[in-house]
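Removed: one protein chain of the complex. Kept in place: all other protein chains.
Should a chain be cited, it is by its letter among A, B, C, D and E, assigned in written order, with residues numbered from 1 in that chain.
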Amino acid sequence: MRGLYVGRFQPFHRGHLEVVQSILAGTPEIEVLLAIGSAEQAFTWENPFTAGERYEMIDRALRDAKLARTVIVPVPDIARHALWVRYLEELLPPFQQVYTHNPLTHLLFKRAGYPVENPPLFDRVLHEGSRIREMISRGQDIQRLVPPTVDSYLKEIGAAERLRLLRPPRPSPPTHRQPTGD
Amino acid sequence: MRGLYVGRFQPFHRGHLEVVQSILAGTPEIEVLLAIGSAEQAFTWENPFTAGERYEMIDRALRDAKLARTVIVPVPDIARHALWVRYLEELLPPFQQVYTHNPLTHLLFKRAGYPVENPPLFDRVLHEGSRIREMISRGQDIQRLVPPTVDSYLKEIGAAERLRLLRPPRPSPPTHRQPTGD
Amino acid sequence: MRGLYVGRFQPFHRGHLEVVQSILAGTPEIEVLLAIGSAEQAFTWENPFTAGERYEMIDRALRDAKLARTVIVPVPDIARHALWVRYLEELLPPFQQVYTHNPLTHLLFKRAGYPVENPPLFDRVLHEGSRIREMISRGQDIQRLVPPTVDSYLKEIGAAERLRLLRPPRPSPPTHRQPTGD
Amino acid sequence: MRGLYVGRFQPFHRGHLEVVQSILAGTPEIEVLLAIGSAEQAFTWENPFTAGERYEMIDRALRDAKLARTVIVPVPDIARHALWVRYLEELLPPFQQVYTHNPLTHLLFKRAGYPVENPPLFDRVLHEGSRIREMISRGQDIQRLVPPTVDSYLKEIGAAERLRLLRPPRPSPPTHRQPTGD
Amino acid sequence: MRGLYVGRFQPFHRGHLEVVQSILAGTPEIEVLLAIGSAEQAFTWENPFTAGERYEMIDRALRDAKLARTVIVPVPDIARHALWVRYLEELLPPFQQVYTHNPLTHLLFKRAGYPVENPPLFDRVLHEGSRIREMISRGQDIQRLVPPTVDSYLKEIGAAERLRLLRPPRPSPPTHRQPTGD
Partner (left out) sequence: MRGLYVGRFQPFHRGHLEVVQSILAGTPEIEVLLAIGSAEQAFTWENPFTAGERYEMIDRALRDAKLARTVIVPVPDIARHALWVRYLEELLPPFQQVYTHNPLTHLLFKRAGYPVENPPLFDRVLHEGSRIREMISRGQDIQRLVPPTVDSYLKEIGAAERLRLLRPPRPSPPTHRQPTGD
């Protein structure tokens, strides 16, 4: 049995890792399929890291945490939300269960007949992607918030400098919900 | 003679219906071509309903109001405003007149040499699409604002729940004008 | 109840018209939804006429044949066959039945759970689109093959000259099947 | 160290499996990244199977052959060959070596400075994808040509019927080279 | 030797012209390649003028200023920032030097190994594109801010009326950085 967990992972943080651990712990035979959403996006404030960089940081974190039974797939966006579930069904190997905190993802998969589960939250406020990006861009320490391999990888690729350049002049609240979530 | 009336119809409301009635009443032989703009968009706050759902709600409202001499065509967006009029000319059967309240649509069709008319407004403030979506998402009664068949169709497809999920955390003013209008 | 009939209608010929008549005759309450496939294509040998021109020729032929309970919708291609049925479901008003001679269309709709029917054929060989385009391009008479309103419309838009220019140096057999069919 | 092996895998056959085995045998620490090219294509003669189906058949074959140190990634085409290598660099985790039999892939990666290797061939004639598709479509036995798990998976998804429908009226020679190869 | 100078030039103003003059003055043999970014955009507040109109206004300004050794190329956006430099390398003739004030452009070209220079600024505050568009839309005099040929060309194409229609109801701060800059 495969469970699908969709995110943008900008960056992959402890909250994400704990979700994977909790899914694996909760269902003995399950394989977790981590879909990297908005894979074509990079070098923007919302999506600073390329899909390849995100693949690498997830891969290192999962190996370091010794989490087998996981696979990673980059998934470019499709412009049409109404086709999104069908698009994932054709692009990915079969999955039987969906995990998400995102209400739109929840709605779209429910509508298509999938069982959808809300994994426990683990300090969501702390682990919000945009807050972590803000901290990186200001040179603040994020060791508590990301796995150690991600922390060192972000230093390796110069994440602080990249994010400082990409930070918008004034922060704006997100005004649209995306199925790829946070 | 055909007259083109472009809108996004999210949802189709009484203001829209009255525009169609007024065009039909004003020109005996005219056929009204209702173009559903942004047809590829759905499941967003600005465009919650699919083109198919919008087609269905318009179709029911026009039949209920016994308005013959109308046809409906879903029209996906084209990314380039400068090609938009030409794109509609190739996609749609010939039309000789354009009806719109949208200033950009007005500008683009004028520039292409079409007669463009501003149909009377019928309480525009009341009938603004975003205000009606806000009301639906809050579970408020919109019977006064949409045709009865649209009201029941919206209930049928669970519009209130969908809009509640799609509503942005904080409302933001629209900052760009689109030719597909409201 | 609505029945979907997909074609490219390059041009709309007597075979197409007879299919519509036969569907309407066979199911008293049915409305036929004629979807003009490859709507974005024009000025090629396979797709010489714009969607707007095809809409117009179908509209004239249906009016002339006094066939009510029909609606026409131009449908641009979507690059991915695997998403095609879902795409039509979101773009078009609900339909419950599909009519087609095309084996790929048949396969895709069957796979999605739709009842699919093969309407009777009416001299398919005579009415093949590419054969009619060849005849038009050579200035041959096609009166027997298309409805009279289509014949005169094709003269009106200079179809013979257009097709003469678009005819490939050497005819080549079609080597790929498209769901939009002939 | 990662090695990239790009193919369309329509279907995944013994020749492909032997290439993976030979790469793994030849370089102790290497991880093989199997990129499923033309991932957005399906239900055509050249690309009958969805990326998800191809992922599944590769996954089953690799597990059955007990080949660890392999990962699979579906890769949608990018229209521009000149950007293809750069596109793969951003979409995939870092790779240091490329394996291919395709001359265009060879050229593009060489030009970008990668070491490119031609893995040994294993009866290429026997294992050509189009020949295997032809055999499946004619109901012929392909047990000698594909791994046993692929053979049974193809039966499971009705490959013979699908390919029979998709087979072009007359076979045509491929006239363009694609970097995604065979 | 060619130097690349990328901008959106909405409109082309004195600040832009002075940058070109300063590059030409600083490097005797250099040819300046002005790339008109976001060439596919027009009739929006951020990009009111078509690429053709922008080409024409730049061309007139350069001729009037007698600046030889300059060429102009419209460059449509590519959705993926990570491919942007490579895309320009394939679309444009070879260039060896990049000029920009935009920090993202700077980052992307640096990462690709190009020498990137910050030309002197010439009252950047005065010459910001959005401020000039605001002034045009309010009918204010911009003679001090744009070359005389641009001023008259803008009058010729009715820029004031166009911008008045496109001006958003409430101005919003730009929240994302684009490599095409201002």
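One rule holds in what follows: contacts are C-beta pairs under 8 Å (C-beta built on N, C-alpha and C of every residue); 3 or more make two chains touch, one makes a residue touch a chain.
Here the structure is a predicted model, which means the values were calculated and not measured.
K.L.:
Sort by label and list the shown chains the missing chain touches.
P.N.:
So, spelled out: the chain left out of view touches B, C, D, E.
K.L.:
Which residue from C:P28, C:G113 or C:P169 sits in contact with the chain not drawn here?
P.N.:
Looking across C:P28, C:G113 or C:P169, the contact with the absent chain belongs to C:P169.
K.L.:
Using the touch definition from the top, which of E:G52, E:P120, E:G139 or E:G158 touches the missing chain?
P.N.:
E:G52
K.L.:
Sort through E:A39, E:A61, E:L83 or E:L163 and give me the one touching the missing partner chain.
P.N.:
If we include the chain that is not displayed, E:A39 is the one touching it.
K.L.:
Could you pull out which residues of subunit C are in touch with the chain that's been left out?
P.N.:
Interface with the chain not displayed, on the subunit C side: 40-46, 50, 161-162, 165-166, 168-172.
K.L.:
Could you please point out the subunit E residues that touch the chain left off the display?
P.N.:
Answer for subunit E: residues 39-40, 42, 50-52, 55-56, 59, 71-74, 76, 89-94 touch the chain left out.
K.L.:
Residues of subunit B in contact with the chain that isn't shown?
P.N.:
Considering the whole complex, subunit B reaches the absent chain at 80, 82-83, 86-87, 90.
The rule is short, and it goes like this: only the chains that are shown with their structure count from here on.
K.L.:
Listed by label, which chains are in contact with subunit A and with subunit D?
P.N.:
Shared contacts of subunit A and subunit D: C, E.
K.L.:
Counting in whole Å, what is the centre-to-centre distance of subunit B and subunit C, each centre being its mean C-alpha position?
P.N.:
One centre to the other, that is 28 Å.
K.L.:
Measuring centre to centre with CA averages, how many angstrom lie between subunit C and subunit D?
P.N.:
Between these chains, centre-to-centre, one finds 36 Å.
K.L.:
Scan subunit D for residues touching two or more other chains and write them down.
P.N.:
Within subunit D, the residues that touch at least two other chains are 40, 42, 50, 90.
K.L.:
In graph terms, nodes being chains and edges touches, is this line, ring, star, complete or other?
P.N.:
Topology of the interface graph: other, matching no listed pattern.
K.L.:
Give the pairs of chains that touch; include all such pairs.
P.N.:
Applying the touch criterion to every chain pair yields A-B, A-C, A-D, A-E, B-C, B-E, C-D, D-E.
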